[in-house]
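The complex appears here without one of its protein chains, the remainder shown in place.
Order of writing sets the labels: A, B and C. Residues in every chain begin at 1.
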Amino acid sequence: MSTPILSARDLHACADTRPLLVDLDIDVLPGEITAAIGESGSGKTTLGLALQGESRPGIALTGAVELRGVQLLGLPATQRRAIRATAIGYLPQHPAAVLNPVRRVGSVLDELAAVRCATSQERAAAVAEALEAARLDSAPDLLRRYPHQLSGGQQQRIALAQVLLGRPEVLVLDEPATGLDSITKAETVETLTRMSSRGTAMVLLTHDLWLARRLADQVVVLQDGRIVERGPASRLLAAPSHAHTRNLLAAEPRLPTTPRDEPAGQTGAGLSARGLAKTARNGTRLLDGIDLDVPPGRCIAVAGRSGAGKTTLARCLAGLTRPDTGQVLLDGVPLATDIKRRGRSKRTRVQYVHQDARASFDEFRPVLAQVARTAQLACGLGREKARIEAASILESLGLSASQATRRPGALSGGQLQRAALARALLARPVALICDEITSGQDLINQAELLDLLAETVRTAAVGLVLISHDLPAVAAIADEIHVLEAGRCVEHSPTQVLLTEPRTTVARELVDSASGGDATTNSGLMGREGEH
Amino acid sequence: GGGGSSNGRLRVAFPTAGAKESLDPHTSSLFVDQARAKALFDTLVGYADDMSVVPRLAESWEPDATGTRWLIRLRDARFHDNRPVTADDVLYSYRRIADAATASPARRQFAAVDFAASRARSASELELVLQAPDFEFPSVWGAPATEIVPAGTTDFTAPVGSGPFRFSSFQPGRPAVFARFDGYWGGPPTPAELEFVPINEESARVAALMSGQVHYIHDVSANSAKLLQGDSRAQLLAASQGTMQAVALKIDRPPFNDPRLVRAVLSSVDRKALVDVALSGHGQLGNDLFGMGLKYYPQDLPQRGRDVDLARDLLRQAGAEGLQFELLTSAADPYFESAATLIAQQLGEAGMRVTPRMGPSETYFSDIKKNGVAAHTRTATLPLTTFMGQRMRGDAGSNNYTGYRSPEFDALFTRALSTVDQAGRARLLADAQRLARDTSGLVIWGFSDWNVAVSSAVTGVRPAPPNSLDWARFDRAALG
Amino acid sequence: MGLFVLRRLGAAALQLAAVAVAVFALTSILPGDTAVVVLGEHATDEQVTALREQLGLDRPLWERFLDWLGSVVHGDLGQSLLTGEAVSDEIARGFATTALLTLLALAVVIPLAVAAGVTTGLRQGSLLDRVLNGVIVMLNSVPEFALALLLVALFALQLGWLPATAAGASGWSLATQPAVLVLPVGVLVSKQLCALARQVRIGVAEADNAEYAMHVRLHGLSEGKVVFRHVLPNALGPAVQQLARAVDGLLGGVVVVEAIFALPGMGSGFIGAVMARDLPSVQGYALVFAATTITLNLLADVTSRRLVPQREVVA
Partner (left out) sequence: MLGVPALVALVGPALAGPVRSVAGPLEPPGAEFPLGTDVLGRDVLALALSGGTSIVVLAGLSLLLSYLVGVPLALLVTSRHNRWADGFLLRVMDFVLALPGLLVLLVLAATGWRGVATLVVAIAVLQLPAVVRIVRSAALAPGCRAAVEAMMMQGEPWWRIHLGYVGRAVLGPVLVDAGNRLSLVLYLLASANFLGLGLAPSASDWAVLVERNKEALFLQPLTVLVPAALLVALCMGTNLLLDQSLARRNGAATA
């Protein structure tokens, strides 16, 4: 076998005295895909950074990391950067943060292409290739947008395209599929496989077993910073030997097959939307005549491909984006379309959990304090009481007190998502809108989290809107699924009906790609993108 | 730079007032206007350093016995367009000055002239008739803004005069260039060209002089004077007793309608300290009289000194211990502010509480005519009789800053003017001044030097007090 | 954006009108009037009254204002009370000098501020940062006149390299004597540099820590491109506003520099007009100043909006 291009020995990461990574040895070979799987908070992101010789502030790295025989750890930052710049491509877990908010995505791509390509034709070709590989159509309109004008999945794919532009020898991909719907995900897998077969080494950091199964040659399983098991993907994922791995695999959801009983919500109560429409400044139709009812005690799922308008709809409901026409009603009474014009008590009635959970936290204050603040404001609890309340709900979501008292920067992606959910739950909302909250969770956490949500919906009579492109996950608790396509609701039916007899192509594709897995890749759907 | 010297262009720097400037000699009140007028025009007489008159366009003159009818003979001089200067030109000029529509600063001085009776006897002989006797009348002919212009002139954009330089170019607030007038009655001037360069900031003028950008600078502060004295590139020309520095106490209103309080102020001012500090020693002690060193100035009076005890006594007598008033001052004159601070301190030592108050400089002198009870003021060199007639006489109106109204003074002054005998006149004028010194409310604490400077290459310019003939006179200047 | 600009232009017209009224009112509150100033120290009351009548100063204030407004609406700023010259001509003359100084100063100060801000911002806390910052702050806090005089003393009087003053030159013709402009521009730059450079610095320091900067750096983008294309655009918000203030200050006339170097610009022109209570001129200057201020604010705001495109979402 060839020599490893990137290898880590005795890798140790410590925050204060707490170990985040313990005695890690990893070799990354050219043309091989190594997947590190593990539950949320197990140290995947920390590992990904460490393999580049980096660490988040407050974390100390020891051990050795060699890139093509050059020792990365211990080098001064500028030198280290220079060495790894051309060799390693890194797709971080929160791609939104790496996109420059004031630059059009196309011009940045062009600029990055210029690092390697001299002429403008070469550049254009390289950009087109990268976009193609990242499954983004190179529509000129898309390239002229600013990052905030892209959907979460589009941002992720732009970031991926940036990474691919560099034609690195090693790719470190941290949760590359969180923002992608199952169709796009399958297509992306295709690209990555092709790249790896051309000799690119990859490190895949993910909790997504499906992804690992489809992509990885080697798998390491992380638990609390330790490698508990490692081996070839085919063997390990099929027949795990370690208990932890078995747990992880067992939690994988399947589309439910039994129908669920329909609790009848009172009509007119809860959150509802009538005729929501929104057109972007540049003329793109983002939403088009959406009607939605979220009665208390019911869970409505909104599915659709990346860029279909799910987040836009959610933001309109929450009053964060002002629709051009249409109304949002709460218990039959119109709500102001701008949250600033909603009274304080009304604001807390509708809660929205951002797709990018990290961005929704104040980076300077401990997470616990921020979560507790909701309890204080919404329920009028005293400071101490609020803290206790917040700590307990965080605990139930799997966040220990010691984790919660840290600042957002020192939590993992999944942990932040859960904290954001906790914050929204504490407000005791009438309607709760969750935007892709399962995307950052490992399967164990995801199941727990969905249980908790289902529980809340039932006991606290909350109307829940679950936005996700992960049909298996939401199907578990959703009563009804709306399928969005290019800003329009193309189909909505009870969960079971939709899963079994999808009427539209989008719905069918979504169901197919989610249930079978293999079907999509072979079904010749490649190269398609949610049409907008 | 100093390239001007090679082609004989003398560059002189004056502060300007921007668009306010004009070449109309009869409306000019700024120094720069006066200096330009002096270059372009001429007056009947000029003032020597002591403000006695010396003949210019007027070759000679004589009054009749009553002092109301004056016969003036003109010399043979020509305007730039080669016309001779005639009695008609003079009459036209004086009529124009006396006309209210012209708004000339010299108008009041011609108020007593009976133009209906005055006439040109011949081209070179002129008879001016006065309504009241005035044996000091010739000093009016040399006052600023009394230049002779060709009869009929109304437009001064490219004026014609009889002065040593002829007009070349000018725009208000910008440089003015004049060329040598070879037909000048006093002989052709030395510089081929004369350029007036506007530089308002004093430090900029000094720097321009030292770096050779200009050859003459007008108005140098005491501190810069010190600096220039030690520099080989420039030469300081200081005319002592240039400008009277005084505080005007309004004696027509409380508190200074009580003469004891006026005397209290007079005796608590430390004139020596003021001259030393406020004028940096570049000046003379004042003796509460205008015109030190000028003709008719009573030299024999003892110097008034400081007597704080007396001041306290007077205050007590007047029941005004802790007397409180505001002393108006402004940046209109560079010495006012320092002086105000010092005077406030000195009067404080005698038990008065004085607050200096800054006023806007442009309207300062009109503001203090009506407002306040005490204000800094100054007066450039003038013939003594002009000063007494226009600033102290009861009919002087608002120009009498202190509100001094004394029939006794007026009578003495009028008698003096109608006295033929020079010595008798001097005696009467001295009496009038002595009277005013104690009661007029003017605290004349000093006389500041009048400083100009020339580059060391320049010769033919001498120190002279403002308004005198030799002040800002460039026809004899030579670039070495 | 277009609508935004249109709305702002409408507001600008109102603002200009408000400034005109306010300046008119303020100037007439000032004691004294043109007649007093023109006639000088020893004028008599009757002279003043006569001149006042002649200049029309005896008419009621509102009548004069309406007259003035009428002519402004027709594009005429009126005539100076002092000289009878058209106010627009007078302003145009000062404007030439001021504009020249402004352009030169900006041509120096903008690149310098960006360079200094970037250099120090990227190395926050280093020795270089501290030294450079110290110098920049010092240049700013040294009294302007002292700096100017010391420069003149050294470069003009001692070394003789540069002319001490403009001595009579003014307007665009100054461009033919570049040496004259070196020192004044130097002083102006030293005054304006601090605020700009330091705003750039803090912006760069904060934006340089952002992930997107690090990210493109890791893509092998040259440091120059990273800084100028990625860090700076995010760092410039406050600096742009500061730049607007700087240009505003420069165009509004730089009184001390104009005085010390004998450069007759708008600053001295305006002060002269105020001192002379020359209402039409004061109004003219005030209008021009207000118009530049408002235009600059508009430009700065448009730029600010461009620098924060994500604001669109909230709007």
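Criterion: contacts are C-beta pairs under 8 Å (C-beta built on N, C-alpha and C of every residue); 3 or more make two chains touch, one makes a residue touch a chain.
Being a predicted model, the structure only gives us computed values, none of them experimental.
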| item | value |
| --- | --- |
| Among shown chains, those touching the left-out chain | A, B, C |
| Touching the absent chain when the full complex is considered, from B:Ser52, B:Ser338, B:Asn399 or B:Thr459 | B:Ser338 |
| Contact partner of the left-out chain, one of C:Ser71, C:Ser88, C:Asn140 or C:Ser222 | C:Asn140 |
| Per the touch definition above, residue among B:Ala123, B:Val277, B:Ala380 or B:Leu435 touching the missing chain | B:Val277 |
| Option from C:Leu26, C:Leu61, C:Ala107 or C:Ala179 whose C-beta touches the chain left out | C:Leu26 |
| Positions on subunit B contacted by the hidden chain, ascending | 202-203, 221, 223-224, 226-227, 273, 276-278, 280-281, 329-331, 337-338, 340-342, 344-345, 355-360 |
| Residues from subunit A at the interface with the omitted partner, ascending | 57-58, 101, 318, 320, 339-340, 344-345, 347-348, 350-352, 354, 356, 359-364, 373-374, 377-378, 409, 420, 423-424, 427 |
| Residues of subunit C (touch criterion as defined above) contacting the omitted chain | 11, 14-16, 18-19, 22-23, 26-27, 29-31, 124-125, 130, 133-134, 137-138, 140-146, 149-150, 153, 194-195, 198-199, 201-203, 205-206, 209, 234, 237-238, 240-242, 244-245, 248, 252, 270-271, 274, 282, 285-286, 289-290, 293-294, 297, 300, 304-305, 307-308, 310-311, 313-314 |
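The rule is short, and it goes like this: only the chains that are shown with their structure count from here on.
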| item | value |
| --- | --- |
| Centre-most chain [mean C-alpha coordinates] | C |
| Distance between the centres, which are taken as Cα means, of subunit C and subunit B, whole angstrom | 39 |
| Where subunit C touches two or more other chains at once, by residue number | none |
| Interface residues, subunit C side, partner subunit B - complex | 30-32, 36-48, 50-51, 54, 80, 82-83, 85, 90, 145, 149, 152-153, 156-157, 160, 163-165, 167-168, 170, 259-262, 264, 268-269, 272, 275-277, 281 |
| Of all residues in subunit A, those that touch subunit C in their complex | 81, 84-86, 88, 90, 92, 97-103, 108, 111-112, 115, 146-149, 162, 165-166, 281, 320-321 |
| Touch list for subunit C against partner subunit A, complex | 210-213, 215-222, 225, 229-230, 233-234, 306-310, 312-313 |
